[in-house]
Every structure is written in structure tokens, then in C-alpha cells.
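FYI, not all chains are in this one, though none of them got moved.
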Amino acid sequence: MMKVRLFSTGGTIAKKYDELSGELIFDKEHIEKMLLQGRCKADIKITSLMLKDSLEMNDNDRNTIENMVKNCDENKIIITHGTDTMIQSAKKLSKINDKTIVFTGAMIPYAFKNSDSLFNIASAITVAQTLKHGVYICMNGKVFLADNVVKDKKLGLFLEVA
Amino acid sequence: MMKVRLFSTGGTIAKKYDELSGELIFDKEHIEKMLLQGRCKADIKITSLMLKDSLEMNDNDRNTIENMVKNCDENKIIITHGTDTMIQSAKKLSKINDKTIVFTGAMIPYAFKNSDSLFNIASAITVAQTLKHGVYICMNGKVFLADNVVKDKKLGLFLEVA
């Protein structure tokens, strides 16, 4: 069976409600919960690299992602990531040409009833196993090349450049 | 943008609770609800062919599916289908070699809190856009060739033959 690696970095998809502070905090188990609900049987090894809003990611964080992707044994990679700088992080990996790397995330955290999280992570997991090598963004039921996509912040959607 | 066609045929994924009879009935809007929750922006045309449990599907129903797939304009096809005879229906389409055809379904209806439906339909929608021509089954975060998969009825899972 194909071996898949999933690196989580935080972002909207990972948030839950902290009932004592009344604030959104990161849920360390969000990936496991989604794979369980989806009854996912792909052979996925999960590693949490960080739990950050993507607007707070710095060069150091992106270097960590790059090194982990480059050096892991698997060549089918999913990276969960906040949507605001997802494209920036994806472009940084553009020189890795021997792996299939798929970024995904969500507009609404998995903890909410109306979340798009399960839809997006499912999409990313399956295309990571089937696309040829390259760096992709998978959101809203669509697959984009990392160098041909923009986020429309007013609509909360990813769109092709050309 | 790629044009995608989704044919729904019923199955577990489509069930909802009828509060007056206390029985599970088919929800005619299950596909639309899932695409809305997933914030899906793929260009998908939805056609309901029938609303049946897959154990009740007959040759006539499978002919309908075959004719619709053959004759539609799109070459990226998703078929939602009950899991019990999904493989049988998929094999019937094996001679259509100029389209990408992806079957999916669910073990738990979308109407239930713990449903795997959103995960499976998301997977099918994205791989239908990216796989080469052929007939596939997409379940549990995995993609199978229609002629290389069995359903393990005790586990409620799809597995590769070899």
C-alpha cells in the first residue's frame, strides 16, 4: 500500500473552542478526529510540525516544513496549513521535484457544525496518492498548481490565476 | 474550468430520517447539501438517475447508468451509489475508455453526525478531475481500479484484491 505522510501546521482547520477562556485554541487531535470520521484507511503517518495561524508563520517555520518534506521517506505528502499564507509556503517547496505535495486547510474549523474541513482533507488525501510529482493546493473541490493560484480574501476562495 | 458530471443513484449516502414513519427514506437534496457544506466550487452538473438501495438495482438500472455516462458531454464523471453492488455497477462500465469514472458512496448516511459521506464525496470529486481515463472506486481515502477491489462486508471496507 502507498505510504502517505501528513504534516499538520495549524491554521483554521485546527481550531476548537476553549470553554474557560471563550477563545479559539488549537486542537492537537483534529487530524485524527477527521480521519476517524472519514473512516480513512489510507496508510498515513501524521506529524504535527507546529500549531500556528498562517499569518504568524515565519521563515524559520517554512524552513522546518521544507526540511521535513525533503527528508521524509514518503513521496506522497499532505500539509494542512492556514489559508492566508498557504500559497507562500507552497511556493517555497517548488524546487522539490521528486514528491507529490498537497496543501490543504479550511475556512471553518472542524469543530463547527458547518465546517468544510472534512471535505478538504479528504480531497487532499486522495489526490496526494494519485497526482504526479509537483506542489499543489487542494481547496473547495479543486486542485491548483501552487504557482497558478491566488486566494480571493473577500470571497474566501482559491482561484486559478490564468 | 473542467466540467464534471455527478450522477446520483441513491444508496446509504442519500438516506435521511422520516420522522412520521420512523424509517430511513431518500433525501433528494443530499448531494447539494454536501457540496454546500464542502464549499465546493468545482463546475459540477448534478443529475439524479434514481434513488435506490444498491441491492435493489437491476439490469435496467445499470443500463440507465451506462447510457447516461456514455452519452453525456462531460468526461469527468462521479457516480454516487450504494456500496453493496457498487463494484458490480462499476465493472459494467469497463468498456468506456474515454472517460474518468469514479464511484463513491458511504457507510453512514450524510444525515448522521458521524457520517463518512462528506469525506468520500470530496475524495471522488477531486480524483475525478485528476485521474486518467478509467473506472475507479473511491472509498475510505483510497482509490481502487474497479477490476481490482472487493468489499469486505464484515468490516464494511473496500480492499484491493492483490
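The first chain written gets the first letter, and so on, giving A and B; residue counts start at 1 in each chain.
Everything that follows uses one rule, which is that a contact is a pair of C-beta atoms (placed from the backbone, for glycine too) under 8 Å apart; a residue touches a chain by one contact, two chains touch by 3 or more.
Values in this document were obtained by computation on a predicted structure and should not be read as measured data.
Asks: To what total copy number does the complex in this file extend, with 2 chains depicted?
Replies: Total copies of the sequence across the whole complex: 4.
Here is the rule we go by: only the chains that are shown with their structure count from here on.
Asks: Quick check: in the complex, which residue numbers of chain B touch chain A?
Replies: Residue list for chain B touching chain A: 1, 34-35, 37-42, 44, 107, 114-116, 118-123, 125-127, 129-131, 138, 140-143, 156-157, 160.
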